[in-house]
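Missing here: one protein chain of the complex. Every other protein chain is in place.
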Amino acid sequence: MTEPGAMTQRLRETCRRLLEEGKVQVVIGWGGAGRLASPTQAESPAPLSFPTQAEPPAPLSGAAGGAGRLACPTQAEPHAPLSGTPAPRPVFITRAEDAEKLEWNDRCFANLTVYLTRKEVKALGKAAVVVKGCDERSLVVLEKESQIERGSLHAIGMVCEGVGTPREAKCAGCEVRVPRFADETIGEAEGAAASATAVASRLDGLMAKSPAERWAFWTAEFARCVKCYACRQVCPLCYCERCIADKNRPVAIETSASARGNFAWHITRAFHLAARCIGCGECSRACPAGIPLGLLNQSLAQATEEDFGYRPGMDPKAEPVFGNWSPADKEDFIR
Amino acid sequence: MTAQFEPKIVAYVCNWCTYLGADLAGTNRLEYPPNVRILRLPCTGRIDFNLIVKAFEMGADAVLVSGCHPGDCHYTAGNYHARRRWMLFRRLLDTLGIETERVHFAWISAAEGKKWQQVIGEITEKTRQMGPYAAYQELSEAAK
Amino acid sequence: MQKNLYKPDLMEVLDVQRQTPDVKSVRVRFLDDGRARDFSFRVGQFGQFSVFGSGEATFNICSSSNWKDYLEFCFRRTGRVTEALWQVEKGDTIGFRGPYGNGYPVEAWEGRNLIFVGGGIAMPPIRCAVWYALENRAKYGDITIVYGARTVADLTFSGELEEWSRHERVRVVQCVDPGGETPDWKGEIGLIPTVLERAQVPAENAVALVIGPPIMIKYTLPVLDRMGVREEDIYTSLENRMKCGVGKCGRCNAGPIYVCKDGPVFTMRQLRSIPNDF
Partner (left out) sequence: MSAIIPVAELGELVAGWIGAGKLVAAPVAVGDRLLYQQLASADQAVFDARRRPANSIKEFLFPRHEPLFRYRIEGRGIELSEVAPEEREQIVIGAKPCDAAALPILDLVFNWDFEDGFYTARRARTTVISLACAAEDEACFCTSVGLGPEDEAGSDAMLFDLGDGRFAVRAVTEKGKALFGERQAEPPAPRPGPEPKFDAARVGRYLASHFESPLWKELTLACLGCGACAYTCPTCHCFDMVDEGNAAGGVRVKNWDSCQFPLFTLHASGHNPRSVQPQRQRQRLFHKFVTYPQKFNAVLCTGCGNCERNCPAGLGVLAVLKAIDGEAMNQDAKEPVQA
């Protein structure tokens, strides 16, 4: 395993080289935690007293079980979002001397390939994008769907030991710690890749319930949805010029964040990603209401693999499920 | 005593096979329950899943999607494409806890007036037993 | 609770006129007689018109404020609500909220010469002011109306333009873009700024009302400047997208103004102090 600091150095060197040699005009990476890519940015202010990395937000009184807070018996002590080191944010490096802004650590959550289809980013010129092995799968799908030209893009792969503390659920059974399709890869992996079996535990729990319980679960989850569309905007595969949710002639999906409007939206979002979603989990991460949207996609991914042996973004040679068909497709549910 | 529950069933059918099959049932005077509302679309390949959702939003108790048998599609492969989508769509409905027994799929050809009669009869009876789709209808109530 | 700010008054459609291939004007009257009796507005104000089931859209009230029996508005078939309005016929019921906005400062215009410059669908918001001025003829000086559209078929209220030109001290100049004329077209051919410049309009002590697409306004302003009309005497009506009409929903906010409340009528001088965000 290569130490993150050393990988950051190599990432910055790579960025500098690519820009200096004119191979690309912009490097899309993570970095500048707490600041933005502004050339004249002053020093960031001194770190604040709270919360520090060493001291997680304690229950407010010393007593065990968190007195000062009314009983919340089933809930483990939740951790405050954004405690500890702020996650590096997406940065767009256009000058070699700004390469210092790039960072690599286990809080590089964002799947940066989402920016490759954005007009404002495309206008910057040929891009290099920094990807983890999981992010990289969206490059395969985007290319299949003619949204990017792989040849006019430079992918810098980062060998990844997982993100988040504790690790994100998706990292548990990660098979793609070492990026497979990047133009160059930074870091070395130790040990064999894990299998994908551990990933689906939460989904298994959900599917073990009765349909009525699942309905109750999602009704409660969707009740918190405010229709901010962060799930859509953050998704590298939600690139439609105008989303069906934004069309009003006719209205296919009610814009209201009501029970009915939210169901219509989440069914649509999940199904428009069926057999396409690469499982980066950005939708769940972005949701300000903490709705585990990725579960829907995972379930569809599971079915896609069972029924068609297809895993989006894993094999560039595999034909996508939709857009194709086979006379042998199962039809035991059709009269 | 309350009146017997009459389910509302929405049938999305393709123009070339099932619609003609339903028509044939009519011209042959094959009686089938009047609970079904037929909406004709060009092809099952055109039947967007949003239409199924919309039907439930508007108060349907069950939905039928029906088109040409495999190999018979007027557009060659529309029904094959549809079949793939339905496979996964059923999984999504199941994951959400939407009652998949309320979403029916069928292949009914232009010659199968009899099958149309049978399928509608079965679906109506089954839905009648299941009762109104209260869970989804409550969503709409909550929306107001 | 307070009166429901967002609940429209119901209006009966008295008449629908097709003005151009994609523009109609609609005449409506309040269903409630008391509301009809008490209603008043200033020319230049707008209303939120509803087709129930499709939503609300914002239109200028293009009838004169002196006409008490009905209101008129005009729309182009272009979006969800206007498509629904296109289907509306005599006898149908629609909704109305208003009047909203500031309207034209017609009192301040008294004693001045009036120059109206409009392009395409901009005739309705000018029409109400023209009628108002004609109905208070003694209070205003010379009236010049320069109105243009892409083609002859796109000119709205053609009949009324003819009628106005028969009034004393009123000059109507109509124009169409080159190529938009018909064989029997008697008006001018050319773009509005050019036609305005050619028309040699007397501009001393004049107030101008200029409404139209941004590009038309942009090229008209220098012409008015050369004519000697000061920018505090040039008025326009902004057309930001609106929802509430009452300064709450934030949609028409541009700089420190809410177009629905502080406008839609502004002088060019006022607009210059606002960020170019509309």
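Letters A, B and C name the chains as they come in the text, with residue numbers starting at 1 for each one.
Everything that follows uses one rule, which is that contacts are C-beta pairs under 8 Å (C-beta built on N, C-alpha and C of every residue); 3 or more make two chains touch, one makes a residue touch a chain.
Quantities reported herein were computed from a predicted structural model and do not represent experimental measurements.
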Quiz prompt | Residue of A:R17, A:R224 or A:K330 in touch with the missing chain, whole complex considered | solution = A:R224
Exercise. Kindly state which of the options C:G34, C:G91 or C:G179 is in contact with the chain not pictured.
Key: C:G91
Self-check item: Listed residues A:V234, A:V321 or A:I334, member touching the removed chain
Solution: A:V234
Self-check item: Contact residue for the chain not shown (choose from A:L11, A:A110, A:L296 or A:V321)
Solution: A:A110
Self-check item: Absent-chain contact - pick from A:V129, A:A286, A:A301 or A:V321
Solution: A:A286
Exercise. Can you list, in ascending order, the subunit C residues touching the missing chain?
Key: 1-8, 10, 50, 52-57, 78-80, 82, 91-95, 214, 239-241, 243-244, 246-251, 253-258, 261, 275-278
Practice problem: Would you write out the residues of subunit A that touch the absent chain, in ascending order? | Solution: 33-38, 40-42, 44-48, 50-51, 57-63, 67-72, 75, 78-83, 86-92, 110, 114-115, 119-121, 224, 226-230, 232-234, 246, 254-258, 261, 282, 285-286, 288-290, 292
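In this section, only the chains that are shown with their structure count from here on.
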Quiz prompt | Joint neighbours of subunit B and subunit A, given as chain labels | solution = none
Quiz item: Which chain pair racks up the highest number of C-beta contacts?
Solution: A-B
Exercise. Provide the C-alpha centroid distance between subunit A and subunit B, rounded to the nearest whole angstrom.
Key: 36
Quiz item: Just curious, how far off is subunit C from subunit A if you go by their C-alpha centres, in Å?
Solution: 50
Quiz item: Using CA atom averages as chain centres, what separation in Å is found between subunit B and subunit C?
Solution: 50
Self-check item: Shared interface positions of subunit A, touching two or more other chains
Solution: none
Quiz item: Where does subunit C touch two or more other chains at once, residue-wise?
Solution: none
Practice problem: Flag every residue of subunit A that touches subunit B in the complex, lowest number first. | Solution: 206-207, 210-219, 244, 252-254, 256, 258-261, 263-264, 267-268, 270-271, 274-275, 295-296, 299-300, 302-304, 307-308, 321-327, 329-331, 333-335
Exercise. Within their complex, state which residues of subunit A touch subunit C.
Key: 248-249
Quiz item: Along subunit B, where are the residues that touch subunit A in the complex?
Solution: 48-50, 53-54, 57, 70-71, 77, 80-81, 83-92, 94-100, 104-107, 119, 135, 138-140, 142-143
